[in-house]
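I have placed the structure first, in the form of structure tokens, so that the comments after it can refer back to it.
Right, chain A next:
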Amino acid sequence: MTGMATERAPGATVEFDHVSKVYGPAPAKRRTASPGAVNDLSLAIPAGKICVLVGPSGCGKTTTLKMVNRLIEPTSGRILLGGIDAASRGVTELRRGIGYVIQQTGLFPHQTIVENVGTVPRLLGWPAARIKERSEELLGLVGLDAAKYAGRFPSQLSGGERQRVGVARALAADPPIMLMDEPFGAVDPIVRERLQDEFLRLQSDLAKTILFVTHDIDEAIKMGDLVAVFQQGGRVAQFGTPTELLASPASDFVARFVGADRGLKRLSLSRLRDIELRPAVTGRIGEPAAEARRRALADPLPYLLLVDGQDRPVGWLRDVEIEGDGVLTEAMAIPMSPLLSPEMTLKDALSMMLDADVHTGIVVDRAGRVTGLVTTDILGEFLREPIEVSAEP
Partner candidate 1 sequence: MIDWLLDPVHWSGPDGIPIRLFEQLAISGASLLLAALVALPVGLWIGHTGRAATLAINIANIGRAIPSLAAIGIIAPITQAFDPELGFKVYPTLFAMIILAIPPILVNAYAGVSGVDRELVEAARGMGFQERQILLRIEIPIALPVIAAGLRSATVQVVATATLGALFGFGGLGRYLVDGVAQNDDGQIFGGVFLVAALALLAEGGFALLQRVLTSPGLRLAQSSGQQPAA
Partner candidate 2 sequence: MIDWGWVGDHLGAMLGRTVQHLELAAIALAVGFAISFGLALIVTSYRWIYPLISGIAGILYTIPSLAVFAALVSITGLSIYTAEIPLIAYTLVILVRSIVAGFDSVPGDVLEAADGMGYDRRERFQRIVLPLSVPLIVAGLRLASVSSIGLVTITATLGASFGGLGFFIFEGYHREFPTEILVGAVPSIVLAILVDIAFVRIQRRLTPWAPEQAVRRDTWEGLPSGPRAG
């Protein structure tokens, strides 16, 4: 389709300013100072980022989310969207400018998929042709063939497909802010992972400000640019990047919530291309052995990596066993460590190395050429490095 020059609306900032939500009689009438669902929450979320609200059940994360589009009204405090107090705008007008995705999708069963997606544009009074075009564009964006799905009804779609429609529907009017309440919770793990990956890809194009609620810490770490860990009563135990949470949990609660395997989780956050690899000492096939032997022995690693003419790894040579005369041949090499791609996460790299029962992995580029070595020591170093907790996320 011809590129409809859609001005992608940039995300807007979301700020909670001493927001509280208390149910029941007014605080003055209470006999005990029972905490509300959300207590004095102040949080500033920058534009264009995914901020995950994570925490145990009943901690107030969903309540917080729903206060943004005023499905729940705060008892006190203000919520500022792009600097403007949410309470100052008409409630339906406000909601039409915020995308909303919920776990059970809430797709309208009596409307077709394309009608569902076009809901907010229709409410806003867009011309019919534009609505249709936009709806079909969005279906494509979320990975659904518009020709196939447009005329179907929600009951005819699978859970994963319905969730995609839910996301498309939320994006229809191109809102600067999106609220997502456990959107991928109702599907099986395989589908969930695909949806997460595709959504992250989408967001890298769209750069909306997204508030994402989940109870799953792994999802929070994967999806969030920033993560706010909630405790009972809507209190934020820690607010920072996933790395900060994993490397320096601010309290026992956060440490426990994040999980005892937070070291491993951190490994999944970085990729091989992000870290400094150990240079490989190589010897080419056909090279004089004595040369190679000297070079190998000079290096603390007791092995020499044998490569071919294009620098592709062939095998390891034990440096002390390199015969003095003759040249290096393929037959001398012993089996290799796993070949790793720079795109791989450290966690996956470690996993492969453990499977192969080696300490060293060989990192190769797309052409198969050796770029460096990664060892378990290097990974351990990585985990031990202190990270900077930035003041400005």
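Per the selection procedure, all candidates are chains of the complex that A comes from, given by their letters.
One rule holds in what follows: a residue touches a chain if its C-beta (ideal position, glycine included) is under 8 Å from a C-beta of that chain, and two chains touch if they have at least 3 such contacts; residues count from 1.
In this text, all values refer to a predicted model and were calculated from it rather than measured experimentally.
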Touch-positive candidate for chain A in this complex, from 1 or 2: 2
Touching residues on chain A, where the partner in the complex is candidate 2: 69, 71, 92-98, 100, 102-111, 119-120, 123, 153-155, 169-170, 179
